[in-house]
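All protein chains of the complex are present and in place, except for one that has been dropped.
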Amino acid sequence: MSESPQQPMNRRRFLTVVGASGAGAAVLSGCSTEKVQKLVPYLVQSEDQIPGLATYYASTCTECAASCGVHVRTREGRAIKLEGNPDNPISRGRLCARGQAGLQGLYNPDRVRTPMRKEGGAWKAITWDEAIKLLAERFGAAGAGLRIVAGQARGTLTGLMNRVAQAQGGALVRWEAFDRDAERAANQRTFGRGDLATYEFGEARYILSVGADFLETWGSPLEQARGFAQSHGFRDGAMARHVYVGPRMNLTAMNADEWLAPRPGTEVAFVLGVAHAVVARRGGDPRLQAAVATFTPGAVAQATGLAAADIERVAGEFAAAAPSLAVAGGIGAQYPNAVELCAAVNLLNLAAGNIGTTVRFGADPDAREGYAAIRRLQEEMAGGAVTAVLFHEANPVYALPASARFGEALAKVPFKVSTALVLDETAAQCDLLIPNHHALERWDDAAPRAGTFALMQPVMQPVFTTMHTGDVLLKVAQAIGGASAAAASAPSFEALVRATWQQLAAAQKAGDFEAFWRAALQRGGHYAAAPVQPVSLASAQVDATPAALGDGEFVFTAYPTSMLHDGRGTNRPWLVENADPVTKVTWHHWVEVSPATAKRLDVREGEIVRLASAAGTLEGPVYVFPGIRDDVVAVPLGWGHTEYGRYAAGRGANALDLLAAPAGPALPYVTTVGVTKVRNAFRALAKTEGNPRQLGRHIAEAMPLEHAAAGYTIKQSWEKLGNPEHEVNTEAELQAIEGFEEAFAAARELGNYAGEQPMWGLAVDLAKCTGCSACVTACYAENNIPVVGEEEVLRGREMTWIRIERYWEGGTDGQPVEGRVVPMMCQHCDAAPCEPVCPVYAAYHTPDGLNGQVYNRCVGTRYCANNCPYKVRYFNWKAYNWQAFPEPLDLQLNPDVTVRARGVMEKCTFCVQRIREAQHRAKLEGRPLRDGEFTVACAQACPSDALVFGDMHDPESRVRSLKQSPRGYHVLELLNVRPAVTYLAKVNHRPAPAAAAGHGAEESH
Amino acid sequence: MRRVALGGTLAIVAGVAVLVAAGSRTEAAAPQQATAPATPVAVPWPDEGTLKGPKQPIYFRHDVHATQYQIQCQYCHYSVAVASEPGIPSMQTCMGCHLVIGGSDTTSKVEIKKLRDAWNAKQPVEWVRVHYLARHAHFPHQRHVAKLGPNACATCHGEVQRMPQVFQANNIRNMGWCISCHLEHGVSRDCTVCHY
Partner (left out) sequence: MATSIVDLPTGHTPYPPITQTHADVTRDVVGTLSPPGKGYLALLAAAVACFVIGAATFLFMVFKGLGYAGYQPPIFWSVFITTFVFWVGIGHAGTLISAILYLFRSPWRTAVYRSTEAMTVFAVMTAGLFPIIHIGRQWIFYWLLPYPNARYLWPNFKSPLMWDVFAIGTYLTVSSCFLIFGLVPDVAAIRDKVTGWRKWLYTRLAFGWQGTDNQWRHYSRAYLYLAALCAPLVLSVHSVVSWDFASSLIPGWHGTIFAPYFVAGAIYSGIGMVLTLLIPLRKALKIEHMITEYHFDNMAKLTLLTGTILFYAYGMEYFVAWYSGNTFEQTTFWRRAFGPEWWGGWTMIVCNAFVSQLLWFRKIRTNLTALFVISIFINLGMWFERWVIIQSLSNDFIPYAWDSMNPTWVDWFIFLGSCGWFSMWFLLFAKNFPIVAIQEIKEFIPMPRKSGAAHGGHH
């Protein structure tokens, strides 16, 4: 860890240095086909860059508002991987899929490479001096008509923007697509304060989520996932219970023990019904009691269409559990009455005594308006009151429904500027582009919450001739002079950041600033405890009348996915090809329809349907989805960009087109639509999934909590549940295995895993794995895995070395539908079927228990892949290595890993490059490897710590102890290939069978 | 398209080359007779382009630096003992001496001027790379230096300290070269030690 390199090194130079170190886009070739190589030295050796060794810098992720701390792995002066920062209280050393894909924002081939000015409808590159001169003129003249729209930016930069705008009499508009406006409004009403609470998922014993997708986009997903794994992941015979209430099963619902789907828009009544039970048990504020008095189970059942029994049970469980936690405010369930829902949840948490324990106030640094503000701006622009506008990290033209007419209003503004890194829909309408540095190229800071101060530092020289927006504003302010110059005077934005942190240091009673500053740079920020402020009930007022959605036949919900978020992820190939965790669809949007509805409408997967709402229409291929109410259709957000680069533009349709944009505190993402089948129209969905059911093959195992608590093995659990015994127990097979044991023991005598050799293994705890697919992205980044594109995915040729298999259970004859996930990677079998069949020994077993794959020896007979029972071998059918990394995406490639060429087989290597690196280090230091000294990329990324890697020979190793868990099992055990990967069965915290009658989710089907 | 074709054919040619090399490996590995008189003081050696190895932008003489002035390899190749990459001296390192040392004879004067000009122009010298492995072979220098000790470098690179101009002394691009040495020292010949 160390400070960022100060000495200059332009891009071309570090490229060539990369060449010198033999790294870069190393293309595997039969033998030597390299042409003359050049060795280009540094002019001045930077003290913290040693060729061949990685340097890590601490920084902060900017992919969503959560602002997780990251470690940036750099080699020869270029960032090659983003990893979680262990010091950071939000990320705790983990990082989600979106966060890791930030690199593809840095190296995106469609980045705006210079400042550009629109002349006669065409973009023309200009110099920064010209850009700043122009800005100074127009902003100076703008006066009160100046608006600066800032997205998630928070901290020093926002302050600067505010001052610059106000110096002119203008204003700063703080808006982000998924801002939690409804919660703010609700908190304002219930507690008299418009800031957000933070939630302690790790401490809750009972989690009730009413439409809040806390594992995907709502709040601080990574932190919540970790908390969820803490409380809900099975530990010492106990686990929390998680109930999800909402119209469709998103990833969060898929990880719930129970999914209830009340009539859309009636969730308020349900929540108050639960509150009713809690109050009945614990009493509470009279206003509270009055508010929930009428919501008896019967009445709620009436309103919601759920079974009274279920409501009573859930309410009882919730009331009994302490501490419990109820959350609401997810985008996918943001009804017109979203504020009422959040208010109801506030009351519930209050009644259950969760305020101050699992729900904490006082940590949200800044309250703001969001949707209301951007609507006001729209009106001002339409009214011609705005003369100049600057968009920073905001893309309202895309992220607001077309019916909001933001684009039309924007057209009325005489001077429009965007700092966007990639030409997005809003930038395309602007007159001037002043591309900002990427977060990894700039000084910046953020305050995601009180007590947590995150810092960003440049980890490498800018890839393109961009400029820090902060510096631009400072220069512009100076050029304007007068009030502006006074309001924004600093030699550089870096100096401004330091100034801010000097104040912070003073406030934190830190003595020597330089020491404080260095520590902050090394740890990625300053972390103090967040103050918890007491709150009291201001008003118990809640209106439980169902949301007025419209008169369409179907309820329509536009929901965010964990990959694309609000659409900012759609230009990152890693996120577009990394299948949606629930539907497993890539590269295109889809229309979710329940099986019954599909039958009724006579549509099959891939057939096109047209959705028509009051606001507009949308067409899309059907995806038949067991996890959705029959009267609901859903479409994911994030698709249908018209600009935003080669990967996003013109892909799919924008679900927002169907939404109206009414006045109000929050934008409703739910409405009603009519659905009609488009005749003879079809579009195959590029799914990574073949068959959605595991056909009783014991791939994704689960056992009830009682069994897990009783320490049953998975087989004992089957027997208790009256399932047929596993074939592996037949006499013949047992004998076969014994025979094998002997033969295998003999083989070991001959050297495998002999003596000092380690035996690498992996344990996967399915009780923790949520299927978020962060591991998949980590693998993409670590192992130079190419993205192959939609056509190839349609042929099943995606290259993800680790994939998350999702299998549906139940969903038929009254059984609740359950989604199970299994991360599937090379199992590194002791008796690997792929090894003996390779005619050239490209696939073979290494002495340390790896299933080696020697790319340069592989001739591509593909027999190994045929013979692999787990189907985890991937073949380079085409020259993906030339197609997948358009300049400068190739700068991200990991120099420690060969880039595979056309015609060779590849697969998970247990990150052998990391193993070797660690072994080299240990050897030079003359010591043995320590457990946990290093880990594989997937395990390192996993937010919920479901994957654990280590040496199975080390009796102290974590992986070994996990492998001895009674829940442990091998996939396809009966094949007796002896995998090195052990799975720990998922644990289902189901309600007691007696109460389970008449399942809510079923009634909705 | 054409690149693939080229790659394919070259690969075949190379494949054959390996066969040939296989035959002539022992001969290739035979000790390299010094190409300069083994005197502590390297005689001036005019660069008439007749020397082995590729012509470099600057006629840098390893024999002068390493033998005559007894500069350790690691003074310039600074990371060889700690990292997989040996490290190329930065221009600053060169200028560290050549700020004052201007050269004794005409040849060296000319060459050192080139260096100084490049430094003043802030333009790095683009050396022609002599030793490199196929990109699918990973060679951790630090481990080999640690194992082979003082003569580590010469084992593969030949007696560079006697080369006026560096050339590939041993057929290091041939896997047989690695294997035979690994056999000799009885160290691992597992494929994934180098290939991953």
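A and B label the chains in the order they appear, each numbered from 1.
Basically, contacts are C-beta pairs under 8 Å (C-beta built on N, C-alpha and C of every residue); 3 or more make two chains touch, one makes a residue touch a chain.
Bear in mind that the values here come from a model prediction, so they are computed numbers and not experimental data.
Residue-wise, the contact with the chain that is not shown comes from A:877, picked out of A:128, A:513 or A:877.
When the missing chain is restored to the complex, the residue among A:412, A:518, A:604 or A:697 that touches it is A:697.
Across A:143, A:796 or A:814, the single residue that touches the chain missing here is A:796. The residue from A:606, A:810 or A:860 that touches the chain not shown here is A:860. When the whole complex is considered, the residue among A:75, A:184, A:902 or A:916 that touches the unshown chain is A:902.
Residues 1, 4-5, 8-9, 11-12, 15, 18-19, 21-22, 25, 174-177, 179, 189 of subunit B touch the missing chain (whole complex, contact as defined above).
The set of subunit A residues touching the chain not shown comprises 30, 689-697, 699, 727, 792, 795-797, 803, 805-807, 824, 833, 836-841, 857-863, 865-867, 869-871, 874-879, 902-905, 972, 975.
In the analysis below, only the chains that are shown with their structure count from here on.
With centres taken as mean Cα positions, subunit B sits 46 Å from subunit A. Subunit B meets subunit A in the complex at residues 3-4, 6-8, 10-12, 14-15, 17-18, 54, 78-79, 82-93, 119, 122, 124-129, 132-138, 140-143, 146, 173, 188, 190-193, 195-196. Subunit A makes touch with subunit B in their complex at residues 13, 16, 20-22, 26-34, 36-45, 50-53, 841, 844, 846-847, 850, 852, 854-857, 879, 882, 896-899, 901-902, 909, 912-913, 916, 920, 923-924.
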